[in-house]
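A single protein chain has been omitted; all remaining protein chains appear in their positions.
What follows is subunit A.
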């Protein structure tokens, strides 16, 4: 039994650590612990030739490791960084990566294999038992610590001088606030930034493939076109942030296929423009099924019906894709008739 108290609860087994060590009973207890089994010698313990064979194996493994390191350096120096080779069954791979990786792997692995083989075959494998000592301190140690603590606390007078104690706690509680306040400038406040995109009345729809303004006749039934607002350039500094909200997807339906009244009003000759940013967590939607006019987000498979106000028909998205109201300007180009009327992308607390 360890130094711990014998548990009082009667549901606890009472024989921990002393399993079947019942003094007199041990002799005729068939389940008693027979003690550590006798050491069984290995072949290396009794046959010196086997031991020498093991020694040679270990030495050979260490030697292979040395050779592999030399090969690593040789490969580093000789193989050009851009050389591509065909290696079955991997296909075309970087010759340098392949050579460096395998030689480094061999150099390391052989050290490990040598050490383990050495330990398993030549070092002593006699099992030894060590005693455990309880983690808990003895009652005397505990009493001494408690007494020391009480003395220390009393000498500090922290319990008596409450004013000192309370103001100290107050000061310690307040001082981290400075650190929190300093985090304020990590970013600007959201304000209404998530409600607006670059789209505005009169902005032309620029085809992302050709970078030309779109005309209604450019949009064929059954095709999916991606567009961005006029005036957005790839090399401007906030391009990524702007396109993350303004990305647009355009399809043409037969006007009689459009089931949603508002969608029909906001379309032009069957051409509808929807935000490309999924209302779930913001992935760009990019899969379009021509026959059903369903679009699918490849990230989490939210599916929207573009012929019915882009309502969600499957998946984890919570609301329909925002539609952009479009028309045609006097020169025959497609143009936006305003910004999106609701925030694009994932929902948030203030969205409403």
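Following the convention adopted for this analysis, a contact is a pair of C-beta atoms (placed from the backbone, for glycine too) under 8 Å apart; a residue touches a chain by one contact, two chains touch by 3 or more; residues count from 1.
In this section, contacts and distances are computed from a predicted model.
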Suppose you had to identify the omitted chain by its UniProt name; would it be "Cytochrome bc1 complex cytochrome b subunit", "NADH-quinone oxidoreductase subunit J", "Glutamyl-tRNA(Gln) amidotransferase subunit A" or "ABC transporter"?
"Cytochrome bc1 complex cytochrome b subunit"
Option touching the unshown chain, where A:105, A:170 or A:202 are the choices
A:105
Of A:76, A:149 or A:169, the residue touching the omitted chain is A:76
Which residue among A:149, A:169 or A:348 touches the omitted chain?
A:348
Touching residues on subunit A - with respect to the absent chain
2, 4, 7, 9-13, 15-20, 29-37, 76, 81-82, 90, 93-94, 96-102, 104-116, 118-120, 123-125, 127-132, 134-136, 183, 186-190, 193-194, 208, 226, 228, 234-235, 237, 239-241, 243-245, 247, 276-277, 280-284, 286-287, 298-302, 312, 314-319, 345-352
